[in-house]
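Removed: one protein chain of the complex. Kept in place: all other protein chains.
And now, chain A:
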Amino acid sequence: MKIIIQRYNPETDRVPYDELFEIDDAQIQHDTMLLEVLLMLRENDSTLAFRSSCQEGVCGSDGMNVNGKNHLSCITPVSSLTQPITIRPLPGLPIIRDLIIDLNLFYQQYQSVKPYLQSEPLDSEHEHLQTPEQRAQLDGSYECILCACCSTSCPSFWWNPDQFAGPAALLAAQRFVIDSRDIKHIDRLQELDSPTKTFRCRHIQNCTDACPKGLNPSRAIQELKSIMVKELP
């Protein structure tokens, strides 16, 4: 099996370059995940740098661009990939080393949408009541693991990562806009109502295509826009 990985260490390299790795096919089973292959490669070349943690698709550490598409390596079977497998860091943000990118702008955009519940204060004897239907509204938005596969596949985010909130942040924004417990509904909509922050989304749908959790940020942003159009003056 042939794997081409983009390497870059700012201490020694002026620009990123591709390196070809080969691994014996006998080491690969039909259900081997890409992360397992990367870990095998690292055992031979300990300088190969990538993030990983949970190994089961819930922590979001190991987002990377594989054969041109963003994936979590731990839930991507190598048997599903055409060879040679070409791996690059998630696109559009600065590279720290090899497949590790600087996610600061991504996190800043997430924080900028105030992704936290703001509700009526209640004493600890009471729950906010929420019907199963109201709760079901949140399905498809609270499951985001902040892996950045969506935002780093989005051309609008590539051009303006400092201004456009990007699909992950807007998915989080939509989750709180529609949470029946949140009382800042209108304030949230007003803050999001900007040509760069929300309306820079062109619904190319790369985000939805890239989401390894099967979420649909594009639809969430569309809903957000339509709520704004209906409810804001």
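FYI, a contact is a pair of C-beta atoms (placed from the backbone, for glycine too) under 8 Å apart; a residue touches a chain by one contact, two chains touch by 3 or more; residues count from 1.
Assume contacts and distances are computed from a predicted model.
> Could you tell me which of "Na+/H+ antiporter subunit D", "Sugar ABC transporter substrate-binding protein", "Succinate dehydrogenase flavoprotein subunit" or "Polyprenyl synthetase family protein" is the UniProt name of the chain missing from the displayed complex?
"Succinate dehydrogenase flavoprotein subunit"
> Which listed residue, A:Arg97, A:His185 or A:Arg219, touches the chain dropped from view?
Answer from the full complex: A:Arg97 touches the omitted chain.
> Spell out the interface residues on chain A facing the chain that's missing from view.
9-12, 31, 33, 42-43, 45-47, 49, 51-61, 75, 96-98, 100, 103, 107, 111, 114-117, 119, 121-122, 124-132, 134-135, 138, 142-143, 145-146, 176, 179, 181
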